[in-house]
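Complex shown without one protein chain; remaining protein chains in place.
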Amino acid sequence: MTGATFVFALASGLAIVFALLMVVQKAPVKSVLALVVTFFGLAVLSVQLAAPFIAAIQIIVYAGAILVLFLFVIMLLNLTEEAREKDTRPIQRWLGLVSAVALAGLLLGVTLRAPPAPVLRPGDGPRIPAGDEIPLLGRLLFSDYLFAFEAMSVLLLAAAVGALILSKRRME
Amino acid sequence: MSPELFDVLAAAGKIAFFWAVVLVAYLPNVVWAERRIAGLIQDRPGPNRVGPFGLFQSLADVPKMFLKEDVTPLFVDKLLHTVAPTIILVPALTTIAIVPFGSSLTIAGREIPLVIADVNIGFLYLLALTSISVYGIVIGAWASNNKYSLLGGLRASAQVISYELSMGLAAIGVFVSAGSFRPVAIVEWQAAHVWNCVPQALGCIIFIVSAFAETNRIPFDLAEAESELVGGYHTEFSAFKFGMFFMSEYANMFAAAAMIVTLYFGGWSLPFLAVTGNAGGLLSIAVFLAKVFVWVFVFIWVRWTLPRFRYDQLMALGWKVLLPLSVLNLLVVAWVVARGPGAP
Partner (left out) sequence: MNVLPGVAPMGVPPEAYLAVGTILFAIGLAGALLKRNALSIFLSIELMLNAVNLLVLTYGRMRGDLAGQMIVFFVIAIAAAEAAVGLAIFVALFRARGTVEVDKVNLLKW
């Protein structure tokens, strides 16, 4: 087993196991922590896919900011375990589980089947360079994707303002 | 010897060197240095009983810390309580993986660059690790099952996140002028031109202040606030776990000093001296360590000189002063680089 295969197996195993743990956990705090480990595994996979910048951004933004925000909200609202009451819709839960598994099987069957050769065309965007791709990404952001970049900044501003207003206590 | 085996051995050697420097030489002695310098500043002797000049004080303190009873409070989550100190210690120790601690050595005809991992994302790795260390504080606070620890931990993590922003923005000025995220490229730029603290003085000050806030050192240590909150987020940890929290603060100090030296003070380079060959390599290691230790001394010096910020003053400083200033710094640097020579 080569090094790349070993790293892939380790990272994807970690990601899948902790994703399962996240879904199974009753306490929200431990769910968030399990998801952090999943994101680490995904970041390692991104590095293997020649996207180290995305891996760094994933850790900094997703694991380091968004999930910390989750943790803050959970701790400030003091949400401990999920309530121990009886589940009012057990059949719906079972249906949900079965449909998720069925969807997984369906998607796996579709994506893993080898398509006929003409379907896969070379991308018409800029190629992944052999060395450092970060300057190229920066150039792309400000040329081809400039509109999306500016729209994103407006979106983030709107989200920040919206979050502030939504969580304000009403002054009566 | 095959090239891969040589690379692996070289990497292992560099890692062993860093472990020897940080864990064996630095950590015990910085505690002693802090206490002696505190004594000097406060006009008292400091530890001077154990060994000459009290040098063996850490040799007595460290086994004490390991052998004390490990008290775990009653209703805590055992797993989180055990894991929290590790989460805060590991990023502190792995930050130095990307820092170049020398120019290069040539052994057996092969050139070894003196950096453990020269990844092309460079300092983004550092920012990622800083984001992870927040979890150690938050989990430690939560796992203590104690509302005062929780409040201290939330305050500490809010502080770390706020100052991460201005730290990153100030550092971007350096990336723009050097044209790369990689610390090796930044140090080489400084060796060829001028240390970054001169043209980017504002960014340098912002970065240093943010580094103080990131490492929870006075004047920004309201989270632990030894005279107010008992221990803040590490109140309920004893013996070995407290030892790990304690060590992680000093390891973070080393990492922050290494970052400041690499980004703004020329890394391993001296402005007037350019010695080549292996002698140059060894000299550059010595220069780097000397600069880092100077900055660690500054950290300690500031701690025993300044009073502590109140929490609202701290957050106001981070958001209302440092963040706009760092954006201004970035604008000026970007304008100069875009207009200057060698611009695209």
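A and B are the chain letters, set down in written order, and residue numbers restart from 1 in every chain.
One rule holds for everything that comes next: contacts are C-beta pairs under 8 Å (C-beta built on N, C-alpha and C of every residue); 3 or more make two chains touch, one makes a residue touch a chain.
Just so you know, these numbers come straight off a predicted model, no measurement behind them.
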Please work out which displayed chains the absent chain touches and list them by label. A
On chain A, where is the contact patch with the chain that was removed from view? 2, 4-5, 8, 12, 15-16, 19-20, 22-23, 28, 31-32, 35, 38-39, 42, 45-46, 48-51, 53-54, 57-58, 61-62, 65-66, 69-70, 73-74, 76-77, 79, 82-83, 87-89, 93, 96-97, 99-101, 103-104, 107-108, 111-112, 114-115, 117, 120-128, 130, 133, 136-137, 140-141, 145, 148, 152, 155-156, 158-160, 162-164, 166-167, 169
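Everything below uses one rule, namely that only the chains that are shown with their structure count from here on.
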Rounded to a whole Å, what is the gap between the Cα centroids of chain A and chain B? 29
As the complex stands, chain B meets chain A at residues 77, 80, 119-121, 124-125, 127-128, 130-132, 134-135, 138-139, 142, 150, 154, 157, 161, 179-181
Please give the residue numbers of chain A that touch chain B in the complex, ascending. 29-30, 33, 36, 52-53, 55-57, 59-60, 63-65, 68, 71-72, 75-76, 131-135
